[in-house]
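Omission of a single protein chain aside, the complex is shown with its protein chains in their original locations.
Labels for the chains are A, B and C, by order of writing; each one numbers its residues from 1.
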């Protein structure tokens, strides 16, 4: 049931690997994450899932306390780039599947703005693939966060 | 809001670090995971969550296809050991919180039997702590899985 | 002096019981000899020993009432 390393077809066929829209408007609800997990119960070759969630922090800055982040993206370029990252990760790790969701628009402090979900027969591949995907998308996707303060001033987020 | 490395008190007080019962009867529902994620939306110092989920695989074995795994544990010893692992992980990583849930009894193929959830201000600590916790609990907790086949024969699971 | 022996996982398949009470056992080597006489298949099986919920290495003196657990290789998660 595992997709062979280096091959471009995985267990659920080509559809898994076609460019998928990773963007959705607003925060990613916990119920959406639960539904995504639940959908994998029919994939009984999976032994481990690794999930990373990015949550908006109410950072104290010199301009005030962060209330929300407003995300924008060069969507077309980000989708193409994400597709390349996905191809690389599937070539490197024996994954069953990978799902990536990123918010656009305003996300309040405490809400989820990034959901990366990898699954494989054994835990190591799922965990390593999840971490590498998160690092790569933060470095390579043309997405920008504008931090909106409680006093309505704003500043552009800087990734570490 | 972060707990200082090496200190024994975290942001939500001592209660977070007291021994907690990690065991629950049967599979861990996706809705339970969603509720656990949702509870963290008030913790606005958190920037990243890392989650590992163990799912029962329908492995093909010489004795038949795995239908479910029946988990047993030396519960008292496992709780004490898990408490030590938790103390070590909190001393090593600047975590906001950690939650571990493990199934006892029968869990069907495709269902979730392990849920490890770490959160921190920045992603690296959450991801590293999650991975280390998973590795340690698999190696150190006195828990055993009996694989039940579709033909009702059984064999004892061996961790890789 | 009483030793409570808890038996887990595949070891309980061998012994047919998950708990034994033994008396007047001076140390864990003697305990193992006694158990391997009662259940010869145990001698060919890999397991660790926990005394009062702590894994022990090598022969250990038993003083007072003691909880002993026979632990086959772990396979949780």
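As a convention for this text, contacts are C-beta pairs under 8 Å (C-beta built on N, C-alpha and C of every residue); 3 or more make two chains touch, one makes a residue touch a chain.
This one's a predicted model, so the numbers in the text were calculated from it and none came from an experiment.
Enquirer: As a test of the contact rule: which chains in view would the missing one touch?
Expert: Missing chain, whole complex, touching shown chains: A.
Enquirer: Which of these, A:73, A:95 or A:148, touches the one chain of the complex that we don't see?
Expert: That would be A:73, which touches the missing chain.
Enquirer: For the full complex, which residue in A:66, A:113, A:127 or A:149 touches the chain that was left out?
Expert: The single option touching the absent chain is A:113.
Enquirer: Would you write out the residues of subunit A that touch the absent chain, in ascending order?
Expert: Subunit A touches the chain not shown through residues 54, 71-74, 76-78, 80, 102, 113-114, 134, 137-146, 156-159.
The rule we apply is simple: only the chains that are shown with their structure count from here on.
Enquirer: With chain centres defined as C-alpha means, what is the inter-centre distance between subunit A and subunit C in Å?
Expert: Between these chains, centre-to-centre, one finds 48 Å.
Enquirer: Mind checking the centre-to-centre distance between subunit B and subunit C? Centres are C-alpha means, answer in whole Å.
Expert: Each chain's C-alpha centroid was found; their separation is 27 Å.
Enquirer: Can you tell me which residues of subunit B touch two or more of the remaining chains?
Expert: Counting only residues that touch two or more other chains, subunit B contributes 54, 134.
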